[in-house]
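Note that one protein chain is taken out, while the other chains of the complex remain in position.
As written, the chains take the letters A and B, and residue 1 is the first residue of each chain.
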Amino acid sequence: MSAAPKIAIRDLRLEYVDEERGQRHVAVDALSLDVAEKEFLAVVGPSGCGKSTLISAIAGFLKPRAGTLEMDGRPIGKPGADRGVVFQEYALLPWKRVIDNVALGLKFKGMAKAERHAIARRFLEITGLAAAAEKFPHELSGGMKQRAAVARTLANAPEIMLMDEPFAAVDAQTRLTLQEELVRIWETSRVTVLFVTHSVEEAVFLADRVVVLTPGPGRVKASVPIPIARSRRSWATLNADPEFGALRDRVLTLVRGGDA
Amino acid sequence: MSTVLAAPSLPLSRRLARPAKGALGLVLFLALWQASVPLVGLEAYFYPAPADVWRAFLDLVAKGILPVYLIDSIGRYASGVAIGTVLGIACGLAIGISRLADRTLSPTINFLFAIVEVAWIPIFVIWFGYGFKTILIALTYVVFFPMLYNTLVGVRTVPQVFVNAALSLGATRLQLLREVILPSVLPNIITGFRVGAGFAFRGLIFAEIVAAKSGIGYLIFEGAANHQTARTIVGMIVMGLLWLGIDNLYLKPIERMTIERWGSVTTAERRE
Partner (left out) sequence: MTRLARHLPGLLPFAAAIAFWLVLPQAIDYPTYMLPPLGQVLDRIGESVMDGSLALHVRDSLWRLALGFAIGNGIAIPLGVAIAMNRHVSDLLRPLLTFLQSIAGIAWVPLAIIWFGIGMGSVVFVIANTIFFASIHNTVTGVQSIPNTLHRAVRSHGGSGVQVLTELVLPGALVQIILGLRTSMAYGWRALVAGEMIAGTSGLGYMTIEAVQWYKTETILMGMIVIGLLWLALDRILFVPLENATIKRWGMIRA
């Protein structure tokens, strides 16, 4: 990674307050990490290692207690359209039709309705939701909701897409399909992605590089490049693939506390 | 009672039996009342028969008193509810969104809430005299609190993830309010409106008894004061029907509409 990183994180410390007990927790401490331009980076780690908190900080929902957080060399501040977020709970507005949900960011930019609907339709087609444009979110399955959420984020053309365990709430079968679709969609959009997950398989399947965090407070334990060609990334191909298996086992060992 | 509508799977005989029994209950009540009049043997002003009430009703319609009173009551009611609703929503939003507004206004509002609205009527009469102004302000007062509290609960329970999503899509504060917070609060506003509209109706009748010279509440009071008890009962029945009409034709449909599009949807979204 010789070029300047898209996201540069240095000695980051993040804390959050446990609402029930009123206690302060250190989620992430002394974490340093670079995300390269156009990279698909997955972050894995045991629960409580601060993966999701990291996303919140980059998105701007949470202020760092210490350290620096930069995008393109400028400090990250408030939430903004340059950093799109895909949430585990979809966060589609239930009172808006799918097409209006997907066009929401464009509406915020002041784009006229016809124009923003045209763009939204294009992204609904890419995510295979063209037929569901006029439906309300509650009429969609979990998988379709998450496709719509991805379409909403991509339609807004962010510089980086932050994905916070996006497939954790859908059933196992749908998850596999969504992962394959994400590979395909990413091929066409090539946006920088930071993808947080607790599933090692998912991380290795999707990413160019997998970063393993230590148990909380999280910091980077290892960075594992995934040199599998994009064209081979389907479950039919990789399920029994020895290279995939080896990478998966290596990351799994790291997550479980071993060295590899 | 939407039980009839809600139970389409019941056998037809049972579905018909239920309202029939309910009607039987009403008819029995009227029959007992009518039959008891000669047995009780009291003056008509003390214990009028259903037939007396019916005659009083026809008389009030023929003389044009009832339509005028009805229009007065509805006018006062609609104006008071409208103003109280707007003020309540505005204050609820302000307190919910701004910490400064919360700290400045909340103690005063809690203090005012403890003084029940009926206790304000005497001072309103001193300040604004008998009639429209006093009733309007009293109804505004009654509607204001349920509107405010429900709006406030709504703002405080807007799912944080919706707010985060909108901010990440580049929403300004104003856009956040319009696209996320207001629609999210709407079901609470509807609930507050239904509660407030109910309170206001009771408030209307009371205010008209104490501080008006027309209206259904006044009819109820005037009838009793002049020993025209049948008129009082006409007033009470008209009042009950008016409320059932408002509730079934306006309030319940509005609530059902928003629940269909918002309420159930939002809860489903939150459960996942």
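Keep this in mind: a residue touches a chain if its C-beta (ideal position, glycine included) is under 8 Å from a C-beta of that chain, and two chains touch if they have at least 3 such contacts.
In this text the structure is predicted, and so the values were computed from the model without any measurement.
Peer 1: Considering the entire complex, write down the shown chains that touch the omitted one.
Peer 2: Its contacts among the visible chains are B.
Peer 1: Thinking of the whole complex, not just what is shown, which of B:Leu148, B:Ala171, B:Ile189 or B:Ile233 touches the missing chain?
Peer 2: Of these options, the touching residue for the absent chain is B:Ile233.
Peer 1: If I consider the whole complex, including the chain that's not displayed, which of B:Pro67, B:Pro107 or B:Pro253 touches that chain?
Peer 2: Only one of B:Pro67, B:Pro107 or B:Pro253 touches the chain omitted from view, namely B:Pro107.
Peer 1: Across the whole complex, list the residues on chain B that are touched by the chain not included here.
Peer 2: 1, 17-19, 21-26, 29, 45-46, 100, 103-108, 111, 114-123, 125-127, 201-202, 205-206, 209-210, 217, 220-221, 223-225, 227, 229, 232-233, 235-237, 239-241, 243-244, 247
Definition applied: only the chains that are shown with their structure count from here on.
Peer 1: Rounded to the nearest whole Å, what is the centre-to-centre distance of chain A and chain B, using the mean of the C-alpha atoms as each centre?
Peer 2: 49
Peer 1: Flag every residue of chain A that touches chain B in the complex, lowest number first.
Peer 2: Within the complex, chain A contacts chain B at residues 59-61, 78-81, 83-85, 87, 89-96, 104-105, 107-109, 136-138, 142, 152-153, 156, 169.
Peer 1: Considering the complex alone, what residue numbers of chain B touch chain A?
Peer 2: 159, 161-162, 164-172, 175, 179-180, 183-184, 186, 261-262, 264-266, 268-269, 272
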